[in-house]
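Report on one structure; see the data block that follows.
With one protein chain withheld, the remaining protein chains of the complex are depicted in position.
What follows is chain A.
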Amino acid sequence: MRVALFATCLGDTLFPDAVRATLRVLERLGCEVDFPAGQTCCGQMHTNTGYHEQAVPAVRAFVSAFDGYDHVVVPSGSCVGSIRHQHGIVAEHGGDRKLAEAVGRVSPHVYELSEFLVDVLGVTDVGAYFPHRVTYHPTCHSLRMLRVGDKPRRLLRAVRGIRLIELPEAEQCCGFGGTFALKNPDVSVAMGADKTRHVRETGAEVLCAGDSSCLMHIGGLLNRQREGIRPMHLAEILASAEEER
């Protein structure tokens, strides 16, 4: 199966390991993966902050890079949420009918990683091996915008050697919220502090999530507190294989 990989601006720039891991999982499952070079960003940072007009160039770049693919895979629930729910709104603000049509054409083919693996490929066991104590934080946009449900957990439970520990109050937001983290840093950190407390309570070595943005926030706090708990993207755990260790 031929799929296109959308690295996201954050993944491409700051977390290439998570994107390479996504690529590795897809290729291991027999996908032929393209990386359309014209891709940039989903525009979410602009849209969510209220700059709908300024998000138009990103949306335009997105649809022109991914138009024509049957499957676009993204290692971020948040970006997929933005693509599905906001690209239409942004296109409307740009006042461009052709852009709106292109958005309507492209967005139904865009999948978050766990959705793609479970719903499209029909796989829960991706052949991973990861002998560590892991706790999983379901990020808000995966949970509530995409309704991915227990798909990420099903994938993790099938990983050999893993010990998956439930995170208390898992469904509460970590406090990242894009520019919220900068506009309301005190509340953001207060929420993040409660999240790291719960992560610590699990005794896990690894905090896993499907969004590098949330991991950047929670991981940034854990690192500052010298907790010695490693933030890892879902794809990185799924990409770990015994023969590669």
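Rule of thumb we're sticking to: a contact is a pair of C-beta atoms (placed from the backbone, for glycine too) under 8 Å apart; a residue touches a chain by one contact, two chains touch by 3 or more; residues count from 1.
Throughout what follows, contacts and distances are computed from a predicted model.
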Among "glutamine--fructose-6-phosphate transaminase (isomerizing)", "PadR family transcriptional regulator", "Chemotaxis protein CheW" or "(4Fe-4S) protein", UniProt-listed name of the chain not shown: "(4Fe-4S) protein"
Options A:Gly161, A:Pro185 or A:Gly203, residue touching the unrepresented chain: A:Pro185
Interface with the unshown chain - residue positions in chain A: 7, 9, 11-17, 19-20, 34-41, 43, 45-52, 54-58, 60-61, 65, 85-86, 89, 93, 140-141, 143-145, 171-173, 175-192, 216-217, 219-221, 223-224
